[in-house]
Structures are given as C-alpha cells and as structure tokens.
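Left out: one protein chain. Kept in place: all the others.
Right after this comes chain A.
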Amino acid sequence: MQHDDVIWDLIGNDSFCSYKVKTKTQQFCRNEYNITGLCNRSSCPLANSQYATVREEKGLCYLYMKVIERAAFPARMWEKVKLDRNYAKALEQIDENLIYWPRFIRHKCKQRLTKITQYLIRIRKLTLKRQRKLVLLSRKVERREKRREEKALIAAQLENAIEKELLDRLKQGTYGDIYNFPIHAFDKAMEKQEEETESEEEEDEEEPVTREFVADDGFEESDLSDFEDMNNLKGSSDEEEEAEEESSEEEESEEELEEEKTKAQSKGKAPLKGPIRKKRAYVEMEYEQETEPAQKSKAT
C-alpha cells in the first residue's frame, strides 16, 4: 500500500534521501521527475502518489502523470503525453489532462512549461547568431612556434635592417633636399675640381709646341694633406658617384679617383704602420711552488 506520509517521514526533513542536495538555506531534489526542483512535502515525487511533471526532450514538451492505481507497476507508472508545440494549446492540454487535480500541481506544471518554452526560443535565437568556435591549441605546437619566433627575431637583426634600409633610401635620394650634410657639398666641390683639371689637361695636349710642366694625371695639391681623412672622403665620394646617374664625362674622373685612392692608400700605409703596431701580444704566466705549509704554521 502506498503510505505517502510514512515515506515522507523516512526521506523528508532532516532524513536521508539520495536525491536530496542540501545547502545552507535550502534543500534541493535531484529527482528528474520533480516539478519544482526543491525538496518539499508537496513536490517530492516519491512521497506523492498522485503527481505530474512537464519535461522536455529534443525540443518537444511532454506531460508525465503518475496515479496511485499504477503504483504497483513501476514500469507503467508514468503516463507520457506529448504536448502541442503551440504554447497556448499546450496549456489547454495540461488543463484538460490534469482536470480535477490539485491546484498546486496544475499551476506548477504550467509554470514549468512556460520556462521550458522560453529557453527553447532562446536556443533557437542563439543558433542563428554567430557562435564562438573554440579552436584547440596544441601545447607542443605553441611551444615550438614560440621558440621559432624567438630565433627568427634574433636572426632578423631588426635594428640593423631598418638602419640599412633608411641609409639606402637616403643615398638613393628619396628624401630629396631635406638633409644637407656638409660632406655632400664637399664631394660636389671635389667633382667640380676634377672636371676642371680634366679640361686643363686636354687643352695642354692640343698644344704640343710650347713646353710646359704639367701636373700628372690624377695629381692634386690637396692629395698631400691628411691621408686618412682623404681615404674616407674619397671612399664616400666614390659611393656617391656610383649611386648617381652620371654622364660619360665623369667616368674618367671616377677612374682617376680610384687610382688616387690606391695611391693614397699605398702612401698612407707606411706612416700608419708605425704608431699602430706598438702593441704586442703577450701571455701571462703564473708559477706555482709547492711549499710545506705545516712548517710555517708550526713556527707560529
């Protein structure tokens, strides 16, 4: 026989029920047929022989009913009624099926149906929106990528690359006349001078009769002073000339400059060797002698 009160005594307040979840303020019931989810005398499906719930399966709502007549047949205990998809019609169906049932159960069933339909609508709305796709990261791959990035960064030598690129752009003249470095002007003056000497030499060659002592090809007075500086300047001026587009006239001056450069270097080497070569490689040597330490200590 079904004695609800006895059952409630056994599992109810302050007793053990396997579906019960206790928190500080409240008790919940984990039974899947529970209509409210709380552990109460009126909402416990085990302690009520006449009971009804609404449950949802794959987007469809069903009404489950339990009556005392079927209490002896656990396999057939719950009667499952499919509710209409239309919310209003489903409410009517509940009313129809639970006619003459206690008010509490009817009310709670309808409330549950409402909640279920609301969350089903929400699910449908969300699936239409953009969904976040979680992409799995492989830890091994991530570590490998990180290491490769570090190595690539070291290999890139970014500062050097950027500086080089900027200097190349400067040489090519993309910056126009913004940057006026004094060396530029000096080089231009040098080029002008060479042109003048060239033209002078040509004139001399055309007059073979009168004797004149003429300067050698590529000799200039400024050659004598400051070998080192001249090397640097001429080196830079060489580059400058190569970068600029030039007419064939100045090709001769280029060759002359190169000869001058080699001559200047050969001239410059002799004095330079002296002051630089004062340092000599030397090796420090340590000598160790094995002494008898005990004797010393004994003396004290």
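The rule we apply is simple: a residue touches a chain if its C-beta (ideal position, glycine included) is under 8 Å from a C-beta of that chain, and two chains touch if they have at least 3 such contacts; residues count from 1.
In the analysis below, contacts and distances are computed from a predicted model.
One chain of this complex is left out of the view, and of "DNA-directed RNA polymerases I and III subunit RPAC2", "Phosphatidylinositol glycan anchor biosynthesis class U protein-like", "Exostosin-2" or "Ribosome production factor 1", the protein name its UniProt record gives is "Ribosome production factor 1". Only one of A:L60, A:L166 or A:V214 touches the absent chain when the whole complex is considered: A:L166.
Taking the complete complex into account, A:E145 is the one of A:D95, A:E145 or A:E196 that touches the chain left out.
For the options A:V6, A:L38 or A:A156, the residue in contact with the chain missing from this view is A:A156.
Chain A residues in contact with the hidden partner, per the touch definition given at the top, are 129-130, 141, 145-146, 148-149, 151-153, 155-156, 158-159, 161-163, 165-167, 169-171, 175-176, 178-179, 181, 183-184, 236, 292-295, 298.
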